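Apart from one protein chain that is not included, each protein chain of the complex appears where it belongs.
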Amino acid sequence: MNEPLKLKKAALQDLIDLLRREEFKVLGPVVREGSVAFHEVREVSDLPIGMRDAQEAGRYRLTPGVDGEIFGVVNGAGSLKPFFFAPHEILLEVRREHRGFKVRDATPAAPRLALIGVRACDLAALAIQDRIFLHDKFRDAHYEARRKDVFFVAVNCTRSAPTCFCVSMKTGPEAASGFDLAMTEMEDGFVVRTGSAAGERVVSKLQLPTAASEDVAKARARIDECASGMQRQMDTSDLPHLLYDEVDSPRWNDVAARCLSCTNCTMVCPTCFCHSVMDVQELDGNMSRRVRQWDSCFSLEHAHIHGINFRPRIHDRYRQWLTHKLASWIDQFGTSGCVGCGRCITWCPVGIDLTEEVAAIRAQRGKH
Amino acid sequence: MPSRRTKTRTINVSNLARVEGEGALHIRLRGGEISELKLEIFEPPRFFEAFLRGRDSREAPDLNARICGICPVAYQMSTVHAFERLYGITIDPAVRALRRLYYCGEWIESHALHIHMLSAPDFMGCDSVITLAEKDRAAVERGLRIKQLGNAIVAKLGGRSVHPVGACIGGFTRVPRREELAELREALMRERDDALECVRWVARFDLPAVERDIEFVSLRHPDEYPMNEGRIVSSRGIDAAQDEFDAWFEESQVPYSNALHSKIKARGAYFVGPLARINLNFDRLGTEVQSAARQTQIAWPSSNPYTSIVARALEVLYAIEEALRIIDTYEPPSAPAAKFELRAGTGCAITEAPRGALYHAYETDERGVIRSARIVPPTSQNQARIEADLRELIPQLIERSHVEATRACEMAIRNYDPCISCSTHFLRLEIER
Amino acid sequence: MTPYTIHPARITARRTETEGIYTFTMRLLDPSVRAAYRFQAGQFNMLYAFGIGEVAISIVSDPSEPEILEHTVRVAGRVTGVMADWKVGDVVGVRGPYGNGWPVDAARGRDVVIVTGGLGCAPVVGLINYIIRRRDEYGELHILHGVRTPNDLLYREKFDEWRRVPRTRVYLTTDQPDKSWHYRIGVVTELFDELNVAPSAIVMMCGPEVMMRFAAHALLQKGIGDDSIHLSMERRMECAVGLCGHCQYREHFVCKDGPVFTYRTVRRLFGVSGI
Partner (left out) sequence: MKPRIAVFKFASCDGCQLQFLNAEDELLTLASLVEFAYFTEARSRALDGPYDIAFVEGSITTPDDARRIIEVRERTRYLVTIGACATAGGIQALRNWSEVEQYKRVVYPSPEFISTLSTSTPISEHVKVDFELWGCPIDKHQLIDVVRSLLSRAKPALPGHSVCMECKRRGNVCVVVARGEPCLGPVTRTGCGALCPAYDRGCYGCFGPADDANMEAFTRLMASQGITGMDAVRRLRSINGYVRPWRETADAIAKNQNQND
């Protein structure tokens, strides 16, 4: 059990076929609109073979990569978040009846998903969302329904984007848990480990051979190299206190002058969970739907109550975001709200980089 | 001043209802003669041709869409074709087909709107589509379905039906995948039947039987029913290239008003729109539409302006068939839009808006900034013709009640589906002397 | 069932407290939901107006009779605006109860100071009623209330009524008095000069944050511990179950960790703007 196995590149199609036969909808990274996101995959050729991503703060491009490399693109704008915590969904249907009304829970149609090419940071982010939606006082039934019975094929990172800093956040580059299968890509195939009974079952059906020890060592070396070569870092020491103490840091004004308050960082973040709840009536007035959709602490409405806005300045909203992500999240859920995927850095149109902001706040600590 | 000797009567239609935009009609009769005819356009000028100067030509499709909320596609199409000629751009055949589809959507939408919401209430003795729905709900629902299909086609290619965002010089910003277009198929099939039913419905209307001496003008293409391309032809022998527009047509001021009317040089008023297109391109309609046309008992070509409503219904049917053909043969182009270099030059184009030929002409500087723009909308071309029709009609109205006279005048105007918002050129008509 | 599920309730009584403030009594329609429903003083419900939305409203009726739910609503905006039209017999939506409530058990046997400000703070009405109904179980009751103008004093008769309860004192003040005003003049904190309580007293506050900050200061001066001062916080609320994220007050979710916090808990945050 848990002995590393070998999956030839050509056999990846067998894995996809097997999962499809078992009535999974198989999703993997697919090129769309100049980036990758998880979409349905039927053939291996649907994956971005031979491509890589060039990422920096505020810029993303797909570039030609290494021939035959299947998982060369580290990540794209789309995380796993939308599959479990939907961007827009109907929670309830309320219909007028006699002098009152009747409420019906709208249960989401949840296809059985198999996700391939999932990164360590994605799984870590999902574990954080589980903590929020499933393990708190109130369980979210819609999230729960979608989260059930998902099959995860993780890919350990052997290459990082310049915006990644999972090592600092202790979430990668190797998938630690939460997967059914975890693969490390080599020239001729993958070294595969199982992480669950479901994963065991799948590999036994595929009758995978044991991986050669050189392969296993090479895979290990690649992951280690990726970890040691990671370009971005964030010093997380004393983190809640640093941000709590530096509530008056001059850096908040500095970043507020640059921040568009556009909400992109929170939308692409795989852990942000804020949402708005609205009741939307049909025109005839007989039926109303309770809708929830992603919201963000960067919107002015987020902290508005009647007659007061608690966070009227961009200064307040950026501080809320960063402080929540890296500090108060730990008090709330026992874990940081950041997994170091770097999406908020890449997808911020003006390239604001939280690692840089934290470093600057740290550098100015107590000096103002 | 009312004269003591002769019987004077005025017909005032203070708000021309159920036309797009706001206008009024003022007629004064003395004896049997028209002493005053005032088609007043409330629509204030919006100066598109002026503010386009100094704008980047690539902005023009978005800006010009705002001339008219009912036929923005037409304004976008004349704009992009004019600039494509100016920049010497060749369009991928697949993009060309998509543009036809885009136009089909707008024709369907605009014609369905006109037939059911603006025009049919006249023939059914109702004041609006809402009261019409009380009389014939099925017909109204059918009209709404057809209209919705038209909007859906435009939205598929441009995101929304009013001021769609997808069209650009060179093509589209994004083109649909095959399966995305195929999603329209079911609705097109269903609405083909509705459109056929609609043709039968309008053909049963009690259309006034008049014969008018009219010169019809439209585009004509070697092998298609005209939309985006073709030569300018008329029922009295014009056959000219698009860039010869100015050689044949002129915008002038008529002596009794300050409005710019487009006229054929040395001949006068002409007629553009669905009836002109059908009259001049009957052979390009395809057998299905032709047979539906024959079943209407109208002799085509028709010189009765009231048959415009039937022409519109036939064009809806045509556009649905054409859309189906395009969708079924669609292969996405290699790129959504052709690349091009900005340069100084001049370019013009005419395309067939739902209401008729729409002429645009531009001049740019070497950075592609617009130096001058000219836009001649169909309603402006039809205006002299509308007035001519009214002059023929009015003497017959003398004995009729005010309500009936008003209705008759409005119906005559509505034949042209005038879109007063396209008022790049409209003026307030003042007749007092 | 999702935590967002709404339970229909019928309005059985409606009372106008003053222009723009209404008290609704309601009863849950589903017998099993009704039978299982329990709440504590200071907890709130999410009240739903059909098709319009939901807002957080405190329960002001007595927790010992959980079948009767009473809510006092002040008309503020979109949702509460519609509630103003609610009539007896209407069916409205309820889910809850949420939040932690007032520390009525910890207060037993102690002097109680209640400080409120601004426009009639509905949450404390339920609290005061609760204590008065169990008058023997509590020490001295001091009710301090500050308003900007006399017109903002919404429950004049209620204060007069409370004034007549044994071992209860009411202190009223305004910044901008008019002729009708025969109480104190000045901000609410000035009332603390008159206040004579043992350091063992327990304090419960509700009102604008500035007011609560100054009041807390004054009370600390009197030797009352920062963990004996309780404040009811307000933040935007859309879910009330700690999921939507709107009510965050740094590490706290006002809906599930509050709305009542001790001054000790929020002391460091109080007075920082933009949290």
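Here the chain labels run A, B and C in written order, and each chain numbers its own residues starting at 1.
One rule holds in what follows: a residue touches a chain if its C-beta (ideal position, glycine included) is under 8 Å from a C-beta of that chain, and two chains touch if they have at least 3 such contacts.
What you see is a predicted model; the values in this text were computed from it and never measured.
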{"item": "Among the chains presented, those that the missing one touches", "value": "A, B, C"}
{"item": "Contact residue for the chain not shown (choose from C:Leu28, C:Ala56, C:Val79 or C:Leu127)", "value": "C:Val79"}
{"item": "Touching residue (missing chain; options B:Leu25, B:Leu86 or B:Met117)", "value": "B:Met117"}
{"item": "Selected from B:Leu29, B:Ile67 or B:Leu324 as touching the chain missing from the view", "value": "B:Ile67"}
{"item": "Absent chain, residues of subunit B that touch it", "value": "15-22, 43-51, 53, 55-56, 59, 62-63, 66-70, 72, 113, 117, 121, 127-130, 133, 137, 140-141, 144-145, 147-148, 151, 158-163, 165-166, 168, 172-174, 253, 258, 260, 336, 410, 419, 421, 424-425, 427-428, 430"}
{"item": "For subunit A, the residues touching the chain missing from this view", "value": "32-35, 37, 58-61, 76-78, 82, 87-88, 257-264, 267-268, 278, 280-285, 293-296, 298-301, 314, 346-350"}
{"item": "Subunit C, residues in touch with the chain not shown (by the definition above)", "value": "49, 51-53, 77-79, 81-82, 85"}
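Just so it is clear, only the chains that are shown with their structure count from here on.
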{"item": "Touch-based graph of the chains, sorted into line, ring, star, complete or other", "value": "other"}
{"item": "Greatest separation from subunit C - chain, by CA centre", "value": "B"}
{"item": "Chain ID, smallest distance between chain and overall C-alpha centroids", "value": "A"}
{"item": "CA centroid of subunit B to CA centroid of subunit C, Å", "value": "64"}
{"item": "Rounded Å distance, subunit A centre to subunit C centre (Cα mean)", "value": "40"}
{"item": "Subunit A residues touching subunit C - in the complex, by the definition given at the top", "value": "91-92, 94, 96, 99-103, 105, 132-133, 136-142, 244, 247-248, 273-281, 285, 288, 290, 292, 295, 297, 302-307, 310-313, 315-316, 319-320, 323-324, 327-328, 331-332"}
{"item": "Complex interface listing, subunit C residues touching subunit A", "value": "1-8, 10, 29, 48, 50-54, 76-77, 80, 89-91, 93, 234-236, 238-239, 241-246, 248, 250-251, 253, 256, 268, 272-275"}
